Structure formats: C-alpha cells, structure tokens
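Dumping the structure here so I can ask a few things about it.
Left out: one protein chain. Kept in place: all the others.
As written, the chains take the letters A and B, and residue 1 is the first residue of each chain.
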Amino acid sequence: MEDLAALLGFGEKGWGGQLLAGALVTVEIAVASYLVGLLLGLLGAWAKLAGARPLRALGNAYTTIIRGVPDILIILLVYYGGTGALRALIGLVVPGVTVEIDAFAAAVASLGFVSGAYATEVFRGAILAVPPGQIEAAKSLALPPRVMFFRVVLPQAMRFALPALGNLWVVVLKDSALISVVGIRDLLGSAATAAATTRMPFTFYAVVALIFLLMTIVSVGLFQLAERAYGRGYRRS
Amino acid sequence: MDLDFVQRILVNLLNGVVVTIILVAASMVCGNAMAVPVALARVSPRWWLKAPAFLFILCIRGTPLIVQMFMIYYGLAQFPAVRHSVLWPILREPMWCAVISLSISTAAYSGEVLRGAIQAVPRGEVEAARSVGMRRGLMMRRIVLPIALRQSLPVFANETVLLLKASAIVFTITVRDLMGEANIIRAQTFRTYEPLITAALMYLVLTWIIVRAFAWLEVRLSIHRRAISVAAPGRPAPAAAIVPLDAR
Partner (left out) sequence: MNRPILSACLAVMALAGLTGSVGAQDVVRLGTTPESYPPFTWVDAQGKLNGFEIELADALCAQMQVKCEWVLQSWDGIIPALQEKKFDAIIASMSITDERKQVVDFSDKYYNSPAIFVGPKSETIDISPAGLQGKTVGVQVSTIHASYIEAKYKGIVTIKTYDTQENANLDLIAGRVDLLLADSVALTDGFLKSPEGADFEIKGQPFTDPLMGLGAGVAVRKGDPLGAKFSAAIQAIRANGVYKTINDKYFTFDIYGN
C-alpha cells in the first residue's frame, strides 16, 4: 500500500503531479469545448428555426452527420484535417494573416464541433417548448426580434434546456478523454504514459476512472443547484 | 479526394464494417439482456438489490468508455492471477474484451432507460394487476415489462446508434473494426481525408439502417394501437429523432 501511495503521490517517483496536471488540461479542454459547443448550438438552433432554406439544410446536415458518425472519427478528422481547412478559410477572410492553430486549440475545435451539434438539438427543443403565447405577446408589444429573443425567449428556454445542458456537459467531459488519442497530455494521456512506464495499467486507469467519476458527480450536483435556481417561480408540473 | 485511392482501400474498410457489425450485434444482445435484471434491481424495494444496481449504473455512466476498455484489456492483464486463470482464453482476445466492455456499458445505459420506462408505466395498469392478486414477479413479467419495452423503443433505437458510435473506440485495443482499418490506412499512407471520410459515410449508412429497422419494429409492435385513419398512405412513420444525450 505504501508503494501505491508513493507511486501516486507527489514525491520523486510519484506520478501524482503528472496526473493532476493532466486532469487540469482535461478540464480546460472540456470547458473550452463546452463553451464553443454552446455558441455553435445557439447558431445552429437559430439556423434550423429561423434561417432561410439553405441555412436550415446546413443545420440539418450538421446535426445529422454528428449524430450518425462516431465522435472519435469527427475529432480525428477535425484535428488532423480540419485545422488546415480552417486556416484556408481564415486566409480567405483576412488575407495575409497566418494563424497557427496549436494542439490545444485544435482539440477544442474538434470537441466543440461535436458538442455543438448536440447543443443545437437541445436549444432547438428548448426554444420550441416556450409557450407560443409568450411570443405572441412579445410581437403584440412590437418588440424588435433581437430583444424578443434575448429578453423573452431565451430566458424561458433556459429552464427547459438546463437539464439537457447538464447532460451535455457530462458527455463533453467524458468525450474529452478521447483527445488523448491524438497525443495531448490530458488526464488519460498522462495515465497511459505512467501505466506504460511502470507496467501497472490497472492501477493508473482505475485512478483515472475515479477522478472522472468524482468530476461527474460534482458536475451533476452543480447543475441540479442551477436547475433549482432557474426553476424558481414555477410550480413543479 | 483521390477516388482512385478510395477504391483501393474499399476492401479493407468493408472488412472492418463486418467486424463492426458483429461487435455491435453481440454487444446489443448481451448488453440489453443484462439491462433487464439491472433495471429490475434498480426499481426493487429490496435495498440489497437497489444499491449495487445504482452504484453499477453510476460508475459506468460516470466514467468514459475508453477508460473502461483500457482497464479490461490492458489493466486486467497486469495481474498474473488473471493470466493464469480460467478466464484468460477469453480476456486474451481483444474482440472479447471489446464485447464485454461494450455490453457492460450498454447494460448500464439501457438499464437506466428501462428503469425510466418501468416507472412511467401507467399507474392504472399496476393497480389493476395488484387488484387481481398478481404477485410482483408475475406482474413485472406479464404487464409492466412488455409495456415498458414497447414504450422505450424509440429510445432504444437511439441507444443502439450510440452503441454503434461508441464501438468506434475499440481500435485503441487493437480490434480491426471499421475505425481501426481506417486508422491503419491513415497511419501507413499519411492521408487524412480519404480513409476518414469514407469511413464516416459508411457509419452514416449503418446508422440509417439501424434507425429504419427500429422504425419498422415500432410500427409492427404498435399495430394494435393505431387508429384506422393513421394507416392512410403517405403518412410518415413515427420519427425516432431523439436528442442523443447519453453518449458514452
């Protein structure tokens, strides 16, 4: 047992520091990807609900492809291929500027791209769930569309979206473990190195599982608190 | 996109598709079979059944599938006791480790879905069963489970698609499924787009097949509940478009 403590601790032979650093990277990537996903989700929901036909088709294609293709495949495609395309795109818009997309940004882009599709569906469902009477009332008061969206629709939609957004966060957190496949030193990547060097894979992967479990439980708890805060004033149906 | 190149790798990728289909089918059968006792334990009034089921579902759904797979494939092999045990011929094979891991994952996710469906069975049915004196076991078997299973079919369609997507991770434990073949081609020829995009298209086809199959199944099982007017031609089948939020 002492050996175990030494191995996982922070001493000279201890991999604890490495694992903690990896956990930090995992959380950073997960948070950044989640935010990117939320942004893409809002854009996607808008495209699918209020956009012209080509926009709607684009939105549908986006969600259909992500929902039908494995996340790891999308991540590899965006990470190894997408950043080149992104640079070309930026080069078209702002010529002459070479943007270097480092590993972290590429990872966030790929994971964010995947979670954006799920978020699109969440927001679309939540916005559709807002009682139509609210929108009619807003229109009858001649509120401009942007005000109507940000002051009337979105706050009420958040109440419906929050449980699903909590779910989405757990999904993004777990999917961030896949990023280790491209070589980023996240939690799983650091553990894989430690496991290989010490030839004790079960020990280190079990620790990784435990850390993820803790993060999941904490996240679920936080989101339940948020749900309660957002649901203030509404009777439980 | 070099279509010539795509043609050359098509055979390898199709071999991978066969492996993927076997993997998903085996895991679906084993996993969903295990999901029923897990769900029943989860709703059981006996705490010594409910607690382990709850912990099982929590641990499996709270940790990434790739970590679970590494623990089973590389982790268990760490112990000489396992390597010399009677289970070793099974745990030695990456394909078996993949099926075991995916089945456990499916059992947890489907078990949770089934639990929700069991608890959503109309109270009236349960009361009627109790009022004629059915024991709990008989009631579960003849009344509650059939209704729960039928009601959760759309979600099961979704779960199966999620299983297909989750199966792509098995390439990390040396299984040569569709994703594995695509990755080997990618590493050996240094091309990113061709193998990955072709594999993505194949996954889309497989997803479409699963969704259509479940839609057909749902129609077949709900025939007794459909109003005459619904059977008019041109009426679309119930869509199985649910948000896939429980990704592994």
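Descriptive notes on the structure:
The rule we apply is simple: contacts are C-beta pairs under 8 Å (C-beta built on N, C-alpha and C of every residue); 3 or more make two chains touch, one makes a residue touch a chain.
Note that this is a predicted model, so its numbers are computed, not measured.
The chain we do not see here touches A, B in the full complex.
When the missing chain is restored to the complex, the residue among A:117, A:130, A:192 or A:215 that touches it is A:192. Contact with the chain that does not appear here is found for just one residue of A:14, A:51, A:125 or A:163, A:14.
Touch with the chain omitted from the figure is made, among A:72, A:106, A:177 or A:211, by A:106. Contact residues of subunit B toward the unshown chain are 74, 77, 83, 92, 94, 172, 174, 183-184, 186-188, 190, 192. Seen across the whole complex, the unshown chain contacts subunit A at 12-15, 17-18, 21, 32, 35-36, 39, 76, 79-81, 83-84, 98-103, 105-106, 108, 150, 154-155, 181-185, 189-190, 192-194, 196-197, 199, 201.
The criterion applied here is as follows: only the chains that are shown with their structure count from here on.
Here the CA centre of subunit A is 23 Å from the CA centre of subunit B.
Residues of subunit B that touch subunit A in their complex: 58-59, 61-68, 70-71, 74-79, 161, 164-169, 172, 179, 182-183, 186, 192-193, 196-197, 199-200, 203-204, 207-208, 243-248.
Touching subunit B in their complex are the following residues of subunit A: 64-65, 67-74, 76-77, 80-81, 118, 121-122, 125, 164, 167-168, 170-171, 174-175, 177-178, 180-181, 188, 192, 195, 199-203, 205-206, 208-209, 212-213, 216-217.
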